[in-house]
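Structure first, commentary second.
For this depiction, one protein chain was excluded, whereas all remaining protein chains were kept in their positions.
On to chain A.
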């Protein structure tokens, strides 16, 4: 693989007082790939996201972007470096229109901030086009986000992050709160973003089936450490399930259950 990783994470350690949340985590994220980050509750996935998106500074270790070392002091630093995080709650406002959500905090205006007049027509057009690119044809960009399905809201948050310059898209459990059909919509959206070729996706999930469907590369976390990593080819299905469970063998579980 001659490609250079867009984002390279090297031996990140994050301690909260006596508690070690991350103990030397490394991963490489390539443009045009989906990198699944899997692990049980408490494995350190959320902490890793927060380090990558500039919410927490790592205790030690280094993040590289396009080969250059970077230090994020705030979420804004991370965002400027091209890391767009789509959190589980999506950061959308249900009472506001699709367009107003899309440009929230980054409105297009003519005139001095913050009292410049909104260029609503232009923003409507961009919102409609960007949503269409990612697979949703919204008939009315002025409709309230509250009328959209969970999958569409997810898509809105993803389209917004990409439009405002995200090169690495961190999706925090994007399928976990959705129904079956909407989960498929989100997976399709991810594959459309992947097909662009210039954006890397970090896909945090509990769901091994989803990760096998879309991911090119896997990293498994357990108790703050990487317990397995590799490409889709390198890992067999059984491996994935075993690593998902934090290294526990399903056979052991079967035996334990039988003994009860």
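The working rule: a contact is a pair of C-beta atoms (placed from the backbone, for glycine too) under 8 Å apart; a residue touches a chain by one contact, two chains touch by 3 or more; residues count from 1.
Just so we're on the same page, contacts and distances are computed from a predicted model.
*Asks:* Missing chain's UniProt protein name, "Septum site-determining protein MinD", "NADH-quinone oxidoreductase subunit A", "Cell division topological specificity factor" or "Xylose transport system permease protein XylH"?
*Replies:* Of the names offered in "Septum site-determining protein MinD", "NADH-quinone oxidoreductase subunit A", "Cell division topological specificity factor" or "Xylose transport system permease protein XylH", the absent chain's UniProt record gives "Xylose transport system permease protein XylH".
*Asks:* Of the residues listed, A:8, A:35, A:100 or A:242, which one is in contact with the missing chain?
*Replies:* The one listed residue touching the chain not shown is A:100.
*Asks:* Identify the residue among A:20, A:62, A:109 or A:225 that touches the chain left out of the display.
*Replies:* Here the residue in touch with the unshown chain is A:109.
*Asks:* Among A:9, A:22, A:136 or A:200, which residue is in touch with the absent chain?
*Replies:* Within the whole complex, the residue contacting the unshown chain is A:136.
*Asks:* Out of A:23, A:59, A:149 or A:225, which is the one that touches the chain we can't see?
*Replies:* A:149
*Asks:* List every residue of chain A that touches the chain not included in the displayed model.
*Replies:* Within chain A, the residues touching the omitted chain are 75-76, 87, 89-96, 100, 103-107, 109, 113-118, 120, 136-140, 143-144, 146-149, 151-152.
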